[in-house]
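My structure is below; once you've seen it, I'll send some questions.
With one protein chain withheld, the remaining protein chains of the complex are depicted in position.
Chains here go by letter, A and B, matching the order in which they are written, and residues are numbered from 1 within each.
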Amino acid sequence: MNETLLDVRNLSKYFPIRGGFWDSVTNYVKAVDDVSFYVRRGETLGLVGESGCGKTTLGRCLVRGIDPTGGEAWFYPDGSEGIDIAALSNKDLKPLRRDIQMIFQDPYSSLDPRMTVFDIIAEPLKVNTIAERQEIEERVKYLASVVGLNVSHLRRYPHAFSGGQRQRIGIARALATNPKLVVADESVSALDVSVQAQVLNLLKRLQKEFQLTYIFVAHDLSVVEHISDRIAVMYVGQVVETATTENLFKSPQHPYTEALISAVPKPDPRDRMKRIVLEGEVPSPASPPSGCYFHPRCRYAKERCTVEKPAYREVAPEHFATCHFAEELNLKA
Amino acid sequence: MALRVLSPHGRPSLEDSYYMASQWQLMRAKFRKHKLARFSLVLLGVFYFVAIFSEFFATQGLTSYAAEYTNAPPSKVRFRDAEGNFHWRPFVYEVEKQRDPETLRKYYVENPDIRYPIYFFTSGEAYRMWGFIPGNVHLFTAKIKGGAEDGSDLLGPLFPIGTDLLGRDIYSRIIHGARISLSIGFVGVIISLVLGIIIGGISGYFGGWIDNAIQRLIEILRSFPSIPLWLALSAAIPPNIPPLRVYFFITIILSFLGWTGLARKVRSKFIALREEDYVMAAKVAGCSDFRIIRTHLVPGFFSYLIVDVSLSIPRMILSETSLSFLGLGIRSPITSWGVLLQEAQSVQNVALYPWLLTPVFAVIITVLAFNFLGDGLRDAADPYT
Partner (left out) sequence: MNDDVVLELRDVKVHFSTDEGTVKAVDGVSFSMTRGKTMGLVGESGCGKSVTSQAILRLVPANGKISGAILLNRDGQEPVDIGALDNHSQDIRDIRGKDISMIFQEPMTSFSPLYTMGNQLMETILLHQTPDKSAARTQAVEMLRKVGIADPARRIDEYPHEFSGGMRQRVMIAMALSCSPEILIADEPTTALDVTIQAQVLELMQELQKDFGMSILFITHDLGVVAEMCDEVCVMYLGKIVEKAPVEEIFHNPRHPYTQGLLESIPKIGHKTEGDLKSIEGVVPVPINLKPGCGFCDRCEHKIEGLCDTYNVPTAEVAPGHWARCFLYPEVVEAHNKAVGGEE
């Protein structure tokens, strides 16, 4: 099972900033900036970071909801032949759409309010001509029951459902084409905690049942820890650390990861310890600082960090970090 | 909030019908709550019905006049005659023109010797409905059956809101004018809507320099002062073409200037909807651009367009009225509310014969009704908030 399903190499997405009299491009927002990581078949890769770090943009690039500016994303659907999904034209992409699906953040805006639940779930089946009319009906009913929706409610419109149920509809739609890779973009962050647990459990169960591979994009570290096998931490458009969940929380190799873990409030009043409070704010990806992007907020920053950009490198087996001093700092979670 | 309140566990009986309600059903339910808009809708329905069958509702034809009753005041409809007898059928008396010996002003006095009973759904002046179906049944007519010398009915002077200086019944003329005034708004808006959807859609979908060029063009069109532009455009209408062609040209002039607002609305809605997550979801699912536009975008902004349409119609009606009032629009013998008002331009006439101004109320009521209707539709247009 250790084979790679998706291998992302130096992927970038720049948004032009236009300005001036001629509306010319004056600068770029480097939303995703030279990102590399891989995802193994059947695992869940968590993608965490604060707002504006580029995790959502990265997720949307991978499903080609938007087109990346540069880099490669090799996808191995059958284990042998690889396809660079970043380079495919929209037309060549079409047969691959069914293999890579997405679950959205907002359970309200991600469902067309003018379609019945049946039509919403059936749409991917219809446009990819996966099933005939008769089969569509059966398949939609099957999908609905798999995600825990009442089959007799399929003729209803989305407004009849609560946030958690809507998210189940979105999940059923994503699973309709039997995808291999599912990008879940903040899929539980809009939900109340009790409902959030239901959806997380559902996602885990479906992963086993359908041999799914997840890229789970979220800002909530405790949720990511719960669901992920490995975690990639993003900061200002870059991946600063990738490791197995266990290693990341036991021995983070990047000071940002350390601070991020420490900043999460623990649901236990006996655990009130001194947090590492980061000074300052997340820099804008339009004008990132020199050297290491994190150095203005880093409490371990040295001269070298302000001038030299650290490389993304393997600091321990299976543990990647973008820090000059990863080995020297003894960071703790 | 409203939606969440309506949903689960509350009333099981309502649940299903609410949950299975499509967008249009929800809109209808929401619209129904807006009393003023509902009333306006009914009122406008009546207006349009009257305008469509104007020959039946009017008592006088478009070109007829009664020379002996010029500038007559509204007729007095009576149930009790001069002797004090009560009649179930209302009637009017013959009126005769008199002249004040001192001021030389004309005035009318009733002649109680001749009594014209009012009949409903009865024959009167002959007409051709829509220009080709012959008929003579009117909603009401005052006449003495078989009173004329040749044995036919003798029509009496029934002018619900008086006559103008040619002796034309203003009530009938308002009804005839309604056909032009109300239809010009409708037809004009349909033409601007088609232009607006196509041009605005192109602008919103392709973006880039096409979008830029179209937006600049719209801005230029909108920055023209409208009255001089109308002047110039109506000067281009040849002077001696049939009135029906004039009507046609006027409609085109109005919609030529009216599409810009709609095009902008279409474009902005298009761009806003394109950013919705469900459009991204459709793209990821593998939908083609055409399918996305057809099944997700167009139904999405259609409800908003209806609002805009209902608010553009009164603007068109007012434009036509102003144009005709200035003498640039429709010309007699075809009549519109603007033409009627143009005939009431003289201050003297208005002072002596105030009923000449009644077409103004027709315009005001119609425009208000459309605005209330638009208000109600706006509230209903987005039933998901």
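The rule is short, and it goes like this: a residue touches a chain if its C-beta (ideal position, glycine included) is under 8 Å from a C-beta of that chain, and two chains touch if they have at least 3 such contacts.
Computed from a predicted model, the values in this text were never measured in an experiment.
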Among A:E138, A:E246 or A:E308, residue touching the chain not depicted: A:E246
Touch with the omitted chain, as defined above, among A:E3, A:D67, A:E135 or A:D192: A:D192
Sites on chain A contacted by the missing partner chain, in the whole complex: 50-51, 162, 164-165, 192-198, 200-201, 204-205, 219, 221-223, 225-226, 245-246, 249, 259-272, 275, 277-278, 281-282, 333
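Definition applied: only the chains that are shown with their structure count from here on.
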Residues of chain A defined as touching chain B within the complex: 60, 63-65, 94, 97-98, 100-102, 104-106, 109-115, 123-124, 127-128, 153, 155-157, 159-160, 162, 170, 173, 176-177
Chain B residues touching chain A - in the complex, by the definition given at the top: 3, 7-8, 18-23, 26, 276-278, 280-288, 291, 295-296, 299-300, 383-384
